[in-house]
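Note that this complex is displayed minus one protein chain, with the remaining chains in position.
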Amino acid sequence: MTSKFLFALVLVVAAPFVGGLITGIDRKITARLQSRFGPPILQPFYDVLKLLGKDRMVVNLWQALCPVVYLVSSALCVFLFGLQHDLLLIFFVLTVGSVFLVMGAMAAPSPYSQIGAQRELLQMLAYEPLLILVFVSFSMVTGSFKIADVYAYGKPLLPQLPLMFIVLGYVLTIKLRKSPFDISACHHAHQEIVRGVLTEYSGPGLALIEIAHWFDVVLVLGLCSLFWSTSWLGVAILLACTYFLELVIDNITARMTWRWMLKNALGVGLALSVLNIVWQSFNN
Amino acid sequence: MLENLVFLLVVLPVLSAIALLCIKSVGLGKLVVTLTGVILAACSLALFAGGDFQFRPQSVLGVDPDSLITFLDFALLAVIMGIAAKLKSPLLIALALLQILPLGYFEFSLVKHAAAGPTLVADNLSLIMVLIVSIVGSLICIYGLGYMKEHEEHLHLAKTRQPRFFFFLLLFLGAMNGLVLSNSLAWVYFFWEVTTICSFALIGHDRTEIAKANAVRALWMNMLGGVAFVLALIAVYKASGTVLLSDLLAHPGGGASLALLAALFLLCFAGFTKAAQLPFQSWLCGAMVAPTPVSALLHSSTMVKAGVYLILRLAPAYAGTSLSSLIALFGAFTFLTTAGLAVSQSNGKKILAYSTIGNLGVIIACAGINTQASISAGVMLLIFHAISKALLFLCVGAIEQRIGSRDIEDMRGLIAVMPRTATLTVIGILTMLLPPFGVLLTKWMTIESAMASPLLVLILALGSALSVVFWARWAGLILSAPMPASAPAAEAQDASIRVPIQILAYGAILAGLASPLIYSSLAEPFVSLFYKGAAYDVSGGSFVNGVGAFSIYPLFLLLGAGFFYALRLARRIPAQAASAPYLCGEQTADVTQNVFRGPLGPVAATSSNFYLEAIFGEEVLTRWINVIAMTMLAVMFGGIL
Partner (left out) sequence: MSLTDWINKGRLKSPWVVHFDCGSCNGCDIEVLACLTPLYDIERFGILNIGNPKHADVLVVTGTVNHRNKTVLKNIYDQMPGPKAVIAIGACGLSGGVFREAYNVVGGVDKVIPVDVYVPGCPAKPESIIDGVVKALEVVKAKLGLA
């Protein structure tokens, strides 16, 4: 019990650094895929440090309050993940952060912020059912929603739940704000409705959102790692391949519309989930 | 002692109601209402402290209870027949006859002698309902005092109609208490019909054309349930020779005879109509034309809960049957579709109405899943939803009276106009939406207990995701006011409106914090009466079982600390940091205005929510979801045969 607690603490402390590094490597590889050199790997840290030093500029106090709550809830999710807690609980704590991010954006009356917030809600609508279905598929194999039982299961889940991994890939793409699902705000500087849901956040608030995003990256990659929970090498290869595939997809697709996202992420994701869950129920 | 408590809970409100019709003085009327509320709340707590009980009252005010109820039953049906005749509605007349004739058959031909067992039984479920009715109900009645005064001024009524209003409210409270304490289905039926008539009277209170039409719709839909109830009475008696719930539940489970299953289906059908499940949701949405205390009391916290109360109460009887699985699917389907419909709504009360129907659907799904975990979830959701939804309705009522609109688009920036009410509304929304509060906790419990049926989980997951959309955007837009130059003026609000809202808000938060205690003292004792084994171990301040875990105290601590730290940080931001929203550089000099320099002059920048009417609009969805729901009901019935 205490060892899990210590591990979870270490994870929470290390996660922003790991997440930032992953984001930096992301930008570097993306640049290379685009025949560029790209920024140094530590660039996300420079970005966050610079943002922390900016003067405060807010429309009202919610743009300052909500990023803190978003950060706390994302960090809490990683902590719960480290404790090998209940997956569904982690999912619901994740929604705390997302809801506060949306609330902060809606609290600013700029049209860009408002539309960005609506699109962010639709993104949540697209990935939340898929994430719950991934957890349900876990529970069908391991018998419970607890992460500890995934590790106790002793066998990798990917062979039994291949389609669920693809579904988790949809969730990862949306969470990472990558094309074609970067509909409310892109994680690059691509603009459509200026910066969408992030438009009115600035300075320290934006820095905290970026750090919370790193926690989210670590969390979703952690969820991906549960598909091959038996070996560190397997996890490393799986995550590396998955992330590289995400980068490739990001670079070869354009941003699509929310209608397309609902049809193709939620719709296709539901279909794949139903298929895999039905297969699994034949096995049970 | 017990008899006195029950008398005070059931009969006193009726007597107070009658007294109100005779009292001329406004002040004295207010006193009667307030006193009745306080007494009800106190008695409910005393009754709860006393624990489970059962007894058979020998006389009420000198009359034999069974005969009294039978007499009042027919009197009530005669009144309904009178209303039906006055309205010249063949449908109502037919439905009234369909109740009177079978009831006559039941009372005079079928039942050989009065039921031999206890007619008043209370276990934890009944006591929880009594607490909700008496405490939340009393708070709403007190709110109603302030609200109706303003309401009638607004309508420029020459002569006050508040005595009639509070007559029906108090009568309703007594009827609800009687309903949940009754063990005899015949008594439940009587109180059930009393609530129907109260609902009819209260929806039509303002006597506008639309109010009258909606009241009639509520009446005939609830009467459909009444017809089903009477037929169920006959079926139950024919199947088992008793109409006592305790006898029915003493033999739970699947080996039930055809007649008994049919009776259970009919009773659940009555529950569905009362709880405004699909395809009967239109009466609840139409009932929103009534004054807000009516919406809060009848149509979210209590009357509609009578429907799910009955379904929960009967759950052990149909456990393990295909009826149970179909009920679960039906409830979940209602949850999903009403969540979608709520996304398309901008009318605040309609959003709350659809959300209510959806949450009732979740409770019904819990009853259908029929395990100790799911029934615990259902019972707890009953409690948490009653508090949070009452809070939200009361807030929306106060907001409507202040800004003159119930459209959420008009509530943008409300936090600058009505700081306290807006904050409490946002708190109410967050208690419905986020962990670690109770409603989310029960949603978690429901999904985990449904894990054996992935289809159910899928529907619940989709519904849950949709509900985030319509709650989060409402909470956000209330907060969209510019940074105030100075501390905002204290909001002027009548104490009788302010205090119930504050009590309910603190209650919602405290209830969330106390959820392990609520589980172990309220839900678990009831569940363990009928189901083996405890659903959860709450000893560590978390809900833990073999399948999952939900930490309450740690989450409250960490998320609460994070939130308060964030609040402190945000409060210290100086006024110089205020900037206008980004409008491509075209904003005007005043940072508090969302105005940009258009080509011909200043233009107010406006935006609205995505309502997705093309996907979730009422016109788009209603017809086919009603068809699907009716098909499900038909399958439920056919599945019994």
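Annotations for the structure displayed:
Per-chain numbering from 1; labels A and B assigned in written order.
Rule of thumb we're sticking to: a contact is a pair of C-beta atoms (placed from the backbone, for glycine too) under 8 Å apart; a residue touches a chain by one contact, two chains touch by 3 or more.
The structure presented is a predicted model; accordingly, all values stated were derived computationally and were not measured.
Considering B:L258, B:A495, B:C584 or B:M630, the position touching the chain not shown turns out to be B:C584 (whole complex). The chain that is not drawn here is touched, among residues A:I22, A:V48, A:L88 or A:V235, by A:V48.
Taking the whole complex into account, chain B touches the unshown chain at residues 579-580, 582, 584-587, 597. Contact residues of chain A toward the unshown chain are 27, 31, 34-40, 43, 45-57, 188-189, 191, 194-195, 198-203, 206.
Quick note on the criterion: only the chains that are shown with their structure count from here on.
Chain A contributes residues 55-62, 64-66, 68-69, 71-73, 76, 85-86, 88-89, 92-93, 95-96, 99, 102-115, 117-118, 121-122, 124-125, 128-129, 132-133, 136, 139-140, 143-146, 194, 199-200, 270, 273-274, 277, 281 to its touches with chain B in the complex. Those residues of chain B that touch chain A in the shared complex are 412-413, 430, 433-435, 440, 443-444, 447-448, 451, 454, 457-458, 461-462, 464-466, 468-469, 471-473, 475-477, 479-483, 546-551, 555, 558-559, 561-563, 565-567, 569-571, 573-574, 577-583, 594, 605-607, 609-610.
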